[in-house]
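One structure is given below, represented as structure tokens, and several questions about it will come after.
What you see is the complex with one protein chain gone and the rest in place.
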Amino acid sequence: MRVLAVGAHPDDLEILCAGTLAKYAERGDQVFMAISTNGEVGSPTLPKKEIAEIREQEARTSAAVIGAELHWLGYPDEFLFDNEEVRLKYIDLIRATRPDVVITHDPLHDYHPDHLTTGQLLWNIRVMTTVPNIKTEHPPCAKIPSLYFMDTIAGINFMPEEYVDITATIEKKKKMLAAHESQAAWLKDQYDMSYIKFMEICSGFRGIQSGFRYAECFRRSVTFPAASGRVLP
Amino acid sequence: MRVLAVGAHPDDLEILCAGTLAKYAERGDQVFMAISTNGEVGSPTLPKKEIAEIREQEARTSAAVIGAELHWLGYPDEFLFDNEEVRLKYIDLIRATRPDVVITHDPLHDYHPDHLTTGQLLWNIRVMTTVPNIKTEHPPCAKIPSLYFMDTIAGINFMPEEYVDITATIEKKKKMLAAHESQAAWLKDQYDMSYIKFMEICSGFRGIQSGFRYAECFRRSVTFPAASGRVLP
Amino acid sequence: MRVLAVGAHPDDLEILCAGTLAKYAERGDQVFMAISTNGEVGSPTLPKKEIAEIREQEARTSAAVIGAELHWLGYPDEFLFDNEEVRLKYIDLIRATRPDVVITHDPLHDYHPDHLTTGQLLWNIRVMTTVPNIKTEHPPCAKIPSLYFMDTIAGINFMPEEYVDITATIEKKKKMLAAHESQAAWLKDQYDMSYIKFMEICSGFRGIQSGFRYAECFRRSVTFPAASGRVLP
Amino acid sequence: MRVLAVGAHPDDLEILCAGTLAKYAERGDQVFMAISTNGEVGSPTLPKKEIAEIREQEARTSAAVIGAELHWLGYPDEFLFDNEEVRLKYIDLIRATRPDVVITHDPLHDYHPDHLTTGQLLWNIRVMTTVPNIKTEHPPCAKIPSLYFMDTIAGINFMPEEYVDITATIEKKKKMLAAHESQAAWLKDQYDMSYIKFMEICSGFRGIQSGFRYAECFRRSVTFPAASGRVLP
Amino acid sequence: MRVLAVGAHPDDLEILCAGTLAKYAERGDQVFMAISTNGEVGSPTLPKKEIAEIREQEARTSAAVIGAELHWLGYPDEFLFDNEEVRLKYIDLIRATRPDVVITHDPLHDYHPDHLTTGQLLWNIRVMTTVPNIKTEHPPCAKIPSLYFMDTIAGINFMPEEYVDITATIEKKKKMLAAHESQAAWLKDQYDMSYIKFMEICSGFRGIQSGFRYAECFRRSVTFPAASGRVLP
Partner (left out) sequence: MRVLAVGAHPDDLEILCAGTLAKYAERGDQVFMAISTNGEVGSPTLPKKEIAEIREQEARTSAAVIGAELHWLGYPDEFLFDNEEVRLKYIDLIRATRPDVVITHDPLHDYHPDHLTTGQLLWNIRVMTTVPNIKTEHPPCAKIPSLYFMDTIAGINFMPEEYVDITATIEKKKKMLAAHESQAAWLKDQYDMSYIKFMEICSGFRGIQSGFRYAECFRRSVTFPAASGRVLP
């Protein structure tokens, strides 16, 4: 199987679905990670260009932990919008990676506009990826991928529909998250706790909800034509 | 696997999930069908006792089509209520059949009070079936079954979350439905169409929604401890 | 009465509300049909310009069945966005047709971004149509039209609030749908069934829900100032 | 047309739908008003029996204003429950009055358990009223009435779907409300305003929402078999 | 201020709101804890009477940690129903404790019927507590208490509206929870973790959501007459 996860910023995928991606990868699925924006506002001290470069490198280090292929889309952090050029870029991302399953942000329940826009974009272009008359670099897909929306940061406004047991991959998840060194200070400052601890509590809580030690959770996109069956690991 | 479907009246299961039950049965699962009420109001001409006996026989004929074991609970039609005696009866139904999966009416979105009460009862006693200090005829279960809510009559107020392809079992579904001869007149009168035609349109519509010729649809009960994974055929 | 229906692509109106439009027309109301986009991606083999011209012609043939006036807006298929120029165009559409009732896509529950944007645009400009300081080709309207949202394709995510009996106009609906010859192959390929059969099942299901042989269904837009009373046929 | 309104306590109908009932009556419809409970807790000073008698008389005086027939069900105030005996009583109420339309409390969004139970009871027994094998004093109905849920007290938790212009009947509504003299003190004490003023503000607000001077508002019960069309005045 | 918390079973309050109760108590408020049922099914080995006595003692030990007064209602575990006798009992509970604030289970979103019934009962009798014509052992209250619904077990189906920082009282919460020794095995068996660890993850997660180290969360009951302002500590 081929799996594409699309996060708005570097580190979103690590917090919200890295355990599931690691599980896909461990069972032999091909995993792709894409990041919408360049994360250039993610530092209180470094200039935009510098922090963006650091974060891209961190994202590549993280993806390497599970052998995932990283797609860096590079849109300006905090200013992602849905327009024709951007839709074509995301259509081509799907056509380049040809996923059976796409995991991304929930377009309705998240807290950040870049998250909502990323989720909405993937939802919008889902069917278009198969349409020959929409030309992009890669040829049209043969089928529409399944679409899952991942948890929100701190689980705010999110009602889980599906859980994935990530007890066996929690260490890989930690390692992926730890790759985002430049972001550790922010969370330390905000919560007086490490990124790793923050994630452990969230994954532990989702685990308690689903009867596992650690879990991640998702919502499914029921739409036309409706997906059927679960394609989560 | 062991599967228990609980309908409020004779013929509810046939309209709403018989294709799925037939599919479970065909792949070798053990299927149980239970009916909450005696269907005694289901005739404009026959007295209560007589029509109830006819309907029980029809239900047995239908269950026999897929080799399911029928449990006739016999509560008064239109007057099913949730109380201690009734809860104990449903707890013992679960303990007697020991299902991995229970399919019943949606306790929130259906149109008939007996449907709602049946769905609510199964939801209420789900965990209690495993509790030793609640004594009934059969011993406590070792685990809590998964719980699915089936479509409503004519799909009113029902937002499907899961679909089951029943193209291969639609003929068995028709045969099961046809066993309820005593009810054919009612629908003919109400819609000027046969029971079979009515069901074909509903199953065809659910099929169009999910990319199959014929389908049935369900909602999952996300609760504590949360179920995970799909156990539909 | 004057009725304007606005679909995102050629054939949307035929699937979702043509029976109702035919009913309006039969009782003497003036019907207008508008199409947001040019449908240029609607062919796996023909180039954009060619298929767009074919589809416009098909839409005109369909509208002619009920004597409706067709408004072809011509925006690029799959890339309709809400901006000032587009709002002004839709404002002028209302001012040119001066409808008492507008029927369009549901801006919240549909499956396609062009559908959502079309529905949202009509909702957005509803009041603006009466405002003198917004200048377009035609003069401002004297009153705000009532607004109904039509069913979604395959009824996904749609909870009907109003039904219209289309038993008497189902043949005209079929004829209108049949005009879209270029699209027949897509559905045949997707569902192994004809466009007509697809529509018959959907309209038959909505009929079963409402006690008619065939029906179409709608949601009302309750907003400020709130509409009151039903203006469906 | 025949119209039945069912309130939980004496004065509920006056506050929530009397303007609509007056409008039905004025155009020649036959109006029935039924009260579930005896209102015996409705006094800080009078004993149960005495206040109940006073309130029944007040309800009769109010009904007389529009020539409505009053049905006093007499269940104990604050302790109305759904059981077989009570369902049969409400079935017989429908069979005795044979309404085309029933107006009652919303079973989901109201603030008082007697209101919720009254609304739920009417919803529950809707179809049963037509069933010959359920015997009550009066013969079964030939058809299922339409069902509307009226506003809640102070509009809390209520999202209107339909409005009725009661500008022409507001004076009758005031007169009906004024008949409930025994209750005037309670509201005076709670809000330092008269019953009449309280109602004027609520009806005025619903008017502002719908473009009338005064209005009442309703929700429709979309269920199986689904109602179609508006039967409000 | 006077605060009453009502849980369905011994230990529910400890898991869901003990940190908040401890905070109320620490600032000098009078805290009452009431338990609906006797918890008699809460042991896989002990007979009903014996485990019920043990659990009452555990509840008393827990309440003593914060100096709360315990009210043991003693209804049969798993079989709490809403009827006149039970309503009068809960009315008298309010009248005996005269709370400004009541905290209980959410009547809509919880996973256990005893929880739902407890929450519904408190909601139902809220206003009745002030009514003189409803006689119970204690005299009527002068005012209606504010009503908050506490989190659900494992937070399933619960969308928080208010948070309380319990960082300063988490140790007391642990001590209260630890008093329920007889229940420790169940959770150990279900999750392979201690009660304390389970609670720490849940309170830690609610803390992450609200910017505290540990938190508890609540929903408010917006009803008639609507509460205004926050009365949480």
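To keep things simple, chains are lettered A, B, C, D and E as they appear, and every chain counts its residues starting from 1.
Rule of thumb we're sticking to: a residue touches a chain if its C-beta (ideal position, glycine included) is under 8 Å from a C-beta of that chain, and two chains touch if they have at least 3 such contacts.
None of the values given here were measured: they were computed from a predicted structure.
The chain that is not drawn here is touched, among residues A:Val3, A:Ile35, A:Ile51 or A:Val164, by A:Ile51.
Contact with the chain not shown here comes from a single listed residue; of E:Asp77, E:Asp114 or E:Asp165, that residue is E:Asp165.
Per the touch definition above, the residue from C:Leu116, C:Ile208 or C:Val222 contacting the chain not shown is C:Val222. Touch with the hidden chain on the side of subunit E covers residues 159-165, 209-212, 220, 222, 224-226, 228-230.
If you put the missing chain back, the residues of subunit D touching it would be 154-157, 159, 190-192, 198, 201-202, 204-205, 208-209, 211, 213. Looking at subunit A, the residues touching the absent chain are 40-45, 47-48, 51, 76-79, 81, 111-113, 152-154, 156-157, 190.
As a working rule, only the chains that are shown with their structure count from here on.
Between subunit A and subunit D the centroid-to-centroid distance comes to 53 Å (mean Cα coordinates, whole Å).
Averaging C-alpha coordinates per chain places the centre of subunit B 36 Å away from that of subunit D.
Within subunit D, the positions touching two or more other chains are listed as 222, 224-226. In terms of inter-chain touching, the protein chains here follow a pattern that is not a line, ring, star or complete graph.
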